[in-house]
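All protein chains but one are shown in place.
Which chain is which? They are A, B and C, in the order written, and residues in each are numbered from 1.
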Amino acid sequence: MNLELALRMCEAAVRQAAREGALISVAVVDAGGHLVAFQRMDGARITGPVLAPGKAYTAVAHRMPTADLAPLVLPGGELYGLAGDRYVCFGGGVPLGEPGDGRMGSEVAGAVGVSGGTVSQDVACAEAAAALWEGA
Amino acid sequence: MNLELALRMCEAAVRQAAREGALISVAVVDAGGHLVAFQRMDGARITGPVLAPGKAYTAVAHRMPTADLAPLVLPGGELYGLAGDRYVCFGGGVPLGEPGDGRMGSEVAGAVGVSGGTVSQDVACAEAAAALWEGA
Amino acid sequence: MNLELALRMCEAAVRQAAREGALISVAVVDAGGHLVAFQRMDGARITGPVLAPGKAYTAVAHRMPTADLAPLVLPGGELYGLAGDRYVCFGGGVPLGEPGDGRMGSEVAGAVGVSGGTVSQDVACAEAAAALWEGA
Partner (left out) sequence: MNLELALRMCEAAVRQAAREGALISVAVVDAGGHLVAFQRMDGARITGPVLAPGKAYTAVAHRMPTADLAPLVLPGGELYGLAGDRYVCFGGGVPLGEPGDGRMGSEVAGAVGVSGGTVSQDVACAEAAAALWEGA
C-alpha cells in the first residue's frame, strides 16, 4: 500500500458515491490494518470515522469482504460471537490483494472500507476503489 | 442546538415520563454527538447516564430514530454487527432536524435520547422532547 | 441527591460562570458517581462532557475536592500513578456532604464537577454550586 494509491482509491470511492447519490466516508488501511488515508464527504455522517476504518480493518483482518463475513457472524454461524473493538461485520469493507494479482491470494496488502450510504451503496463505492487497486 | 432549548426538551421528556409512570434519564446532544444537557429523575436507574447519551449519539450518528435502527441490527439485518463504543440500537433515540424544518432533511442538529422506562415509554418521552424542537 | 437540587446547582454554576466570563460545563453526580444532571453553556468546549463528569466522579470517589487531590498525584506524591477511565485530578470537582451538615463528614452524597474555564474559574463555579447544597 502507498499513500498515492490510497488517495486515488479514496477519490474513486467518492466519485462512485456521487453517482449513487450517497454521502460517504472512505478509509484505506495497510496490511497491518492501520489507516493510510481517509476522506469524509461534506455532509456525511459523523459515524463514518468509526465505521469506515472499522470495515477496512475487519476486511484485512479476516482477508474477506465484510459482506461475506456477515452471514458467518449470525447466530449459529461459524463466527458468531466475533467481537473486538474495531470489528464491523456488514458490507462495505473489501480486502486488497497484491497488485497485479487481481484475484485474492493468501496475501492481503490492505483494505478499503466505506460507510455512510446504504450497505449496497457502501459496497459499490468500496468495490470502485478496489477495482483501481486491482488495475494498479 | 442551545442549552435553553435542550433544557426545555429535557423537561418535556420528564413531564411525559411522569404521565407514563416511568422513571427516566434524558440526554440532549449536539450535531457532533456531544452532550448539551442531561437529567435523571429521582429513582431512575444508574444505567441512564450511559444509555440515554448513547441513544442520542446513535440517533445523531445514523440520522434516524434508534427504533428504526433496531430491526436493521437484528441477525440477518442489514446492519447486524454494528458496533461502537457508544452505540445503543433500540428505541429511545430521536434525531433533531434544523429548527423550522420539522421533517428530517439531510442535516441533523442534534438528538435526544431517553432511557429508564420500557422501550415504548422511552420512545414516547423522546418524541415529546423532539416535538418541542420541531415547534421551535 | 435529587434532580431538583441538582438542577439548581447546575444553574448556580452557570450563573457564576457568567460572572467569571467563562463558558463551562457542569455535572452533578450521586453517591455512586452516576450523573444526575449536566449542562453545557452555549459555546463551551466539547471536552466538557468528558471532564466535568470526570471531576465530579473523582471528587465523590475520593471524597475530597479534586483541587486537593492534585498535589497527591504528583510524582513522589501519595497517589502518584492514580489512574482510571474517569479520573480527572485537578481543580473543579467538589464533593457534597449530607444536607444540613455543612462540613464534610465521612459520608458524601454526590459531587459537582465543572470544566471549561481556567482551573480557578472552574473551582469558583463548582463551589457556587456546592454552597447551594450546603444551604439545602
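Just so it is clear, a contact is a pair of C-beta atoms (placed from the backbone, for glycine too) under 8 Å apart; a residue touches a chain by one contact, two chains touch by 3 or more.
From a predicted model like this one, the values you see are computed outputs, not experimental measurements.
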Interface with the unshown chain - residue positions in chain A: 2-3, 6-7, 25, 30, 32, 34-42, 46, 48-49, 53
Interface with the undisplayed chain - residues on chain B: 30-34
Contact set of chain C toward the excluded chain (per top definition): 23, 43, 45-47, 50-51, 54, 69-70, 73-75, 83, 87-90, 118-119
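Everything below uses one rule, namely that only the chains that are shown with their structure count from here on.
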Approximate Å spacing (C-alpha centroids) for the pair chain A, chain B: 30
Rounded Å distance, chain B centre to chain C centre (Cα mean): 26
Shared interface positions of chain C, touching two or more other chains: none
